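Let me begin by presenting the structure, written as structure tokens, before commenting on it.
A single protein chain has been omitted from the complex, and every remaining protein chain is retained in its original position.
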Amino acid sequence: MFELICNILLWLGLLYAYFFNVLEAPIPDRTARNPYTLKPDVWPKAIIILLLICIAINIINIIRKNKNNPDFALDALMSIRARLVIGIALVVGASFILEPLGYMATCCLVLFFYGLLLGQTHVIRLAVFSVLVTFALYIVFSVLLSVNLPRGTIEEFRNFSLYVEGIVASAKSAIGNVGR
Amino acid sequence: MKKILCALLAVVLVASFASFASAEWKFERKVTIVCPWGVGGGADSTLRPMANLLKPILGQEVEIVNVTGGNGVTAVEYVYKQPADGYTFMLGTQSLFMQDIQGTTSMNFKDEFIPVARLVHAINVITASKKAMDRKGYKTFSEMIKYVKENPFEVSVGMLTSTGLDGASLKQALEGLDILDVSYPSGSEMNSALVGGHIDIMVTGTDEIEGLIAAGDVVPLLALSEKRMKRYPDVECSVELGINSVLGPARGIFAKKGTPQEAIDVLVAAIEKASQDPTWQAFLVQGCYDERPGFAGPAEYAADCESDYKLLTDYLKAEGVMKKDYYSGK
Partner (left out) sequence: MTTWELFTNGFGVLMDPYTLLMVVFAIIVGTIFGALPGVSATMAVALGLPFTYSMQPVPAIVFLVAVYCSSITGGSITAILFKIPGVPSSAPTTFDGYPMAQRGEAGKALGIALGSSAIGGLVSALAMLTLSPQLTQAALSFSPSDIFAITFMGLSILTCLDSKNILRTLISGLLGLLLACVGQDPMYAVQRLTFGSGELIAGLEMIPVLIGIFAVTEVLKQTKKRDKLSAEEGTASVNTKMPSWKEWWGIKWLLARCSVIGTIIGILPGAGATIASFLCYSTETKLSKHPEKFGTGIIDGVAASETANNAATGGAMVPLLSLGIPGGNAAAVMMSALVLKGVQLGPLLLVNQPQYLSATFASMVVTNILMVVVAIAIAKVFAQILAVPYSYLGPIIIMLAIIGSYATNMSIADVKIMAIAGVIGLIISACHFNSAALILGLVLGVICEGNFSRAYTISRANLVNMFARPVAGTLMVVSLALLVWPIVSQLFRKNND
């Protein structure tokens, strides 16, 4: 059932995209005038048409296969577990709080709550672990690989990130001086 | 006497204040310059040597961050989201103006960003494939034009996205001719297609193909410039043929509006100083950027940007893809 719903939604979505979203800006005049160019809508439209045909056949197959299956209508919700839903919410949520809160806070929160979700019972140990790993990853990516991890747009979080960067910079120059 | 004294005092005060103001800004942490194109590309390889020279002058790390995608739009959006505190700048070219005019940026780039300084200003060149030339039998730019007129839609022209700068400068140079536009996603694919004779001519800067020209696989036909290039004195230039096409990629530093003026002043002074450095001068010669004056200060660069904006607006309007018209009131 879940599979059937997904396929039908996909089919409808593609049909909608075919009519409204293949081209969202005008084609340059010179391109439109030239008889020998492949207009930018041809390729995606061809793919969508092929997809519409294939998915339609797939839908028919699914229905035909499950005609005599009494459990078919039920299994849609059976396969979804609360644990999985929370997991998805955590991952998607993390991608949305990354910008306002910045790397530091997001990383701590994700490590902590996902750890809880995966059944970790030692809360204090987990909290310490989260903070340590956050710093370890920060050192690897931000300090050693100079990836600019997001600082956060909220004032407090941004200032904290800048504060840490300041410490790192002075530590680096101290090491540099010793090296010399 | 009193008046003069007052005036003198005022002048001294103002002068000291002014010098105080510009000396006031000191970069306290690393400065980030965002490059909208990938590592190893033309824009990136211009920016990196400059950043190296800026480091000792500013006394801080100058970090290049490559934010690619969407023909530069991703980078514009990234910088726009950063606070205008004088620690984030970006590299820009006319390609960003074109994205702005076509309405792909969420803000008005022209209003929200200020030109700080130009680093280099290259010349676009129309080059031909030796293989294709031998096949089709033209040797000069005029012969090529004649060939195109006799054989419409026979000559294919390579460029990097036809709504980019190359497309605009090509349209100016080959106004009204029936050619086949072939867009390439990267210079390397286009260059090898030209050497292989799969496309007939192309429009690019000369920096990446100097070796191919030296080897004779690629033949420069026309320099889109006011005067002939020093390296290729035998190659005609557009202005001497009466063609009004001198657009060439100019790479410069931009700042988000609201960036402290003092920070900009310090950066401009640093770039100007770095531009005099022999390492930079040597880089300009290697990269074929020595044909036109490179460094330009804020006022001159802003004027250049303004005239390019006007020109590109006209071009994109004619192509029917203009969304923002900054000149509708005028």
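Points to keep in mind about this one:
Labels A and B are assigned to the chains in the order they are written; within every chain, residues are numbered from 1.
Quick note on the criterion: a contact is a pair of C-beta atoms (placed from the backbone, for glycine too) under 8 Å apart; a residue touches a chain by one contact, two chains touch by 3 or more.
Computed from a predicted structure; not experimentally measured.
Residue in contact with the omitted chain (choice from A:R33, A:R83 or A:K172): A:R83. In the full complex, chain B touches the omitted chain through residues 38-41, 44-45, 48-49, 52, 65-71, 73-74, 77-78, 102, 104, 106, 153, 156, 161-164, 180-186, 188-189, 191-193, 195-196, 198-199, 208-212, 214-215, 217, 283, 286-287. Where chain A meets the missing chain, the touching residues are 2-3, 6-7, 17, 21-28, 31, 34-38, 40-41, 43-44, 47-48, 50-51, 54-55, 57-58, 61, 79, 81, 83-84, 87-88, 90-92, 94-96, 98-99, 103, 106-107, 110-112, 114-115, 117-121, 126, 129-130, 133, 137, 140-141, 145-150.
Keep in mind that, in the parts below, only the chains that are shown with their structure count from here on.
Between the Cα centres of chain A and chain B there is a gap of 35 Å.
Residues of chain B that touch chain A in their complex: 29-30, 32, 61, 63, 65, 81, 83, 102-104, 153, 162-163, 167, 171, 180-181, 318-321, 323. By the touch rule above, chain A contacts chain B in their complex via residues 25-32, 34-37, 146, 148, 153, 158, 162, 165-166, 169.
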